[in-house]
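This is the structure, below, for whatever I ask next.
Note that this complex is displayed minus one protein chain, with the remaining chains in position.
As written, the chain order gives the labels A, B and C, with residue 1 at the start of each chain.
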Amino acid sequence: MASRVKAALIGGTGYGGAEILRRLLFHPRVEVVRVTAADNIGKRVGEVHFNLAGLTDLRFEELPPKEAAAGVDVVFLAMPHKVTAKVAMELFDLPVRIVDLSGDFRLRSAAEYREFYGVDHPAPERLGTFAYGLPELNREAIRTARYIASPGCFATTIALGLAPLAKTGLLKGPIRTVAATGSSGSGANPQITTHHPLRAVNLRTYKPLSHQHQPEILQTLHDAGGGEVALEFVPVSAPLPRGIFASSFVDVPESVTEERLAKAWRDAYANEPFIRVVEGRFPEVVAVAGGNYVEVAYKLSEAFDGRRSVVCFSALDNLVKGGAGQAIQAFNVMMGFDEGETLREPGLWP
Amino acid sequence: MASRVKAALIGGTGYGGAEILRRLLFHPRVEVVRVTAADNIGKRVGEVHFNLAGLTDLRFEELPPKEAAAGVDVVFLAMPHKVTAKVAMELFDLPVRIVDLSGDFRLRSAAEYREFYGVDHPAPERLGTFAYGLPELNREAIRTARYIASPGCFATTIALGLAPLAKTGLLKGPIRTVAATGSSGSGANPQITTHHPLRAVNLRTYKPLSHQHQPEILQTLHDAGGGEVALEFVPVSAPLPRGIFASSFVDVPESVTEERLAKAWRDAYANEPFIRVVEGRFPEVVAVAGGNYVEVAYKLSEAFDGRRSVVCFSALDNLVKGGAGQAIQAFNVMMGFDEGETLREPGLWP
Amino acid sequence: MASRVKAALIGGTGYGGAEILRRLLFHPRVEVVRVTAADNIGKRVGEVHFNLAGLTDLRFEELPPKEAAAGVDVVFLAMPHKVTAKVAMELFDLPVRIVDLSGDFRLRSAAEYREFYGVDHPAPERLGTFAYGLPELNREAIRTARYIASPGCFATTIALGLAPLAKTGLLKGPIRTVAATGSSGSGANPQITTHHPLRAVNLRTYKPLSHQHQPEILQTLHDAGGGEVALEFVPVSAPLPRGIFASSFVDVPESVTEERLAKAWRDAYANEPFIRVVEGRFPEVVAVAGGNYVEVAYKLSEAFDGRRSVVCFSALDNLVKGGAGQAIQAFNVMMGFDEGETLREPGLWP
Partner (left out) sequence: MASRVKAALIGGTGYGGAEILRRLLFHPRVEVVRVTAADNIGKRVGEVHFNLAGLTDLRFEELPPKEAAAGVDVVFLAMPHKVTAKVAMELFDLPVRIVDLSGDFRLRSAAEYREFYGVDHPAPERLGTFAYGLPELNREAIRTARYIASPGCFATTIALGLAPLAKTGLLKGPIRTVAATGSSGSGANPQITTHHPLRAVNLRTYKPLSHQHQPEILQTLHDAGGGEVALEFVPVSAPLPRGIFASSFVDVPESVTEERLAKAWRDAYANEPFIRVVEGRFPEVVAVAGGNYVEVAYKLSEAFDGRRSVVCFSALDNLVKGGAGQAIQAFNVMMGFDEGETLREPGLWP
């Protein structure tokens, strides 16, 4: 057997950390040597993430970042934004790779970070030094990276839904997106917005037109070939634990045809192991929940007033392809491992 | 006590019929004398709609329409579209009022009916002779009507969300709407799209850009003052039993201000007993499920390229304000009763 | 119109308080003059319980108990146990009736209170002075009471399921009960046990064999005619917002027949407006959620070893008949009002 790379997980008690462990503990090229956290210190991993009970002897430790990263090849950061940047700053002078699940190193613009995250970035000079970890759009950069900023769940869903338009130069003007998400996206700490009596029978929006993934999506689409665009994004809380379903409206010229769109989607994702261009139906969360796969499709509207819309649909699991799964996918690319290692198994049905 | 009007319900075994009965059985001005159906013949109402067990001795009868309507003042039709038109045709020469919950008499255009319902209308000369039963936009016509076409659930949600723009002349150009709905909207008959193992953990679209409520919404908005508009509507199936949440994007000139919008919403719904213009938060399904109330709000986007969007939000219970409740509200208006009779009690919390 | 009694609600921001208000605001014999709380002070009722937005101008006030009760005829207490007893003690020398939704005055035994609630009761001399507010088993005492201790949600469900056996002398020996409950029973404050990502796909027990409703149930069944019994009660958390479904196994002699049981259930609930003895099917939560009705039924087992079991089934809405609805039902009895006032409307379907 090939030798294993040693990994540490910093911030292991959230749902991102849980999913990282669920995958890495079975990764044939990785040994998880340490898991730190800010709570549940001393408990076994399986005492917090019950699904892992009996599968590992690791316990949550409270350690300064440098000690957490001592002797490992790679550190996975699974903490909230704002907290993460400060932890990462402790690691930059260590010979350690970083895969960060937070939003702290995704944006290149310190001004946008301030606007959408509400604070000044503590290490603005580091912005732009992490490879954006969306393999379908940024695989080459990831391959040679040492630091990866793993994309946000909404950002992944929406960007992958729209990328075929961006790549073919059809993405211009305002984009209008509504994306509904499961409750696990809000994290492991109970809040009123994830209180079961209300959440289980509710649909509501939050942060409409001001969600912090907006600039991330625009940056990604711009890099993919998008023109001058604006994004109006309405996030919706839906009553299921896992999954995001996004619908994005884009103006296109009246001359755009079904054939051109079909080719755009086919070409964009021809050899992508985790993208399914769905035909004969539309993307569904139940088809992808629990696994690392994404479903995408589009629908062309009737012409009206010289223009028409393409509606781009996409669905994925926010904790897997929208979170920990994608982080491991990018990690696999960075390490030169098989990109699908520990990620190929599909989700549940039903 | 004032004398009671006699009512018959044709098509009583669906969810629309159930909700009609739940309300009418407690209506102080109404006596329900008969309930017909195509299935469950001979069973007591409470053997099919368990919530009504013990509350009425009515049984489901199988009767030709004329016999069903014999001797009553008003007939409520709670059947699928296509079936309904044929039943209604049997009733037109009787001295009986009609409140129809189906889509068969909502559109004025036979061509649109054919396009969206897939068949020729059997009585095209009757199109346009039913008052569209949306009191907030059509109260005067309802007051003098004998026949009411009660609006569709999506149509009610979306039209009430957009009406303040229509009334103030701001509704022009393409409208992009995503509306997520609970499963009760699919009716009482089990289908794969309402199969619990799949529905409970799913989000998906169906009939995107081709739902039969599109022309109904456009007709309503046009009547309310809307200009040349097109509607691109994406319905989404969500995993909850009741409720619709809609988000509609509309282009407006850069000059449109918050103040102007605030006044538009305030003016549109100033004296409406069932509309809440929500401030400080956004509409939520949990706030309205089980009751006849609607929540509406809007959000103005940043300007981009000389234009900006208003996103109109609305939420209601598809079976109450989006169905039976609204039918009774319009019935109350038509009869000169207190408009809120049997409808004032709010829904559950939570 | 008859004059209205004045009511105050102490502890109005929880789900019990919300349901009390949803009913009392429409009670023709009651005027709610004041609502106090420990949080959300100054907010309108509809800013906390969104379903009540626009329906009342009441705001949550922070007031000492005596001021809260000043000038009213009746006080509803909707606070947690332990807190409630101390508030009630401030009210005993006022000329005010009390309807208490907490567990603080249900038990007659200070020792049992200490064992199951974990603290000494602060006013043990008051134990036994409140009428237990279960009209079906205690109507006469309620009629002449000034103070009512409204039963617990599990206690109501289980006691009403077993009462026909108790009344006919068939309830002896150990009772084994499993009752599954919706999440609203855990209250309005987010907790890990009501965190949607976990709760929505979970079934688990909590406090098995040690739930604080055990002694309450035993006391109630004893009063209803039960013999020497013990209760082994397993509460189960289920993933729905409202409703309790209980199954209770009781040993009976081999000689007990279907006929005898049928008569026991029929006789026990012959004239009860809110109890449905279900035949041809079994109790279901969906049949009662949202309303004040209870469904009960039983099943007799095969004989084994000289004995057999009766399994008693019961279902209700924990916030209505298991909480605020029942409190108002008992209040109606105490005041000499129509017992079903504001409670007759059934719950939703579906």
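As a convention for this text, a residue touches a chain if its C-beta (ideal position, glycine included) is under 8 Å from a C-beta of that chain, and two chains touch if they have at least 3 such contacts.
In this text, all values refer to a predicted model and were calculated from it rather than measured experimentally.
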Sort by label and list the shown chains the missing chain touches. A, B, C
Given that one chain is not shown, which residue among C:Val5, C:Val234 or C:Met335 touches it? C:Val234
Contact partner of the left-out chain, one of C:Lys6, C:Lys82 or C:Arg176: C:Arg176
Of C:Ala268, C:Val285 or C:Ile328, which residue touches the hidden chain? C:Val285
Of B:Pro241, B:Gly322 or B:Pro346, the residue that touches the missing chain is B:Pro241
Selected from C:Leu127, C:Ala200 or C:Ala264 as touching the chain missing from the view: C:Ala200
Determine and list the chain B residues touching the chain excluded from the picture. 15, 182-184, 186, 188-192, 194-197, 199-201, 239-242
Quickly run down the residues of chain A that touch the omitted chain. 15, 18-19, 22, 26, 47, 49-55, 184, 201, 241-242, 276, 278, 280, 284, 286-288, 290-291, 293, 295, 344-350
Please give every residue of chain C in contact with the chain that is not shown. 173-174, 176, 178, 180, 197-198, 200-206, 208-209, 228, 230, 232, 234, 236, 238-245, 247, 249, 282-286, 289, 299, 301-302, 304-305, 307, 309, 311, 313, 315, 350
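Everything below uses one rule, namely that only the chains that are shown with their structure count from here on.
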Cα-superposition angle relating the copies chain B and chain A, to nearest 5°: 180
Among all other chains, pick the one whose mean CA position is farthest from the mean CA position of chain C. A
Where the centres are mean C-alpha positions, what is the separation of chain A from chain C, in Å? 46
Using the average of all C-alpha atoms in each chain as its centre, how far is it in Å between chain A and chain B? 38
Distance from the CA centroid of chain B to that of chain C, rounded to the nearest Å? 36
By residue number and range, which residues of chain C touch two or more other chains? 15, 184, 201, 241-242
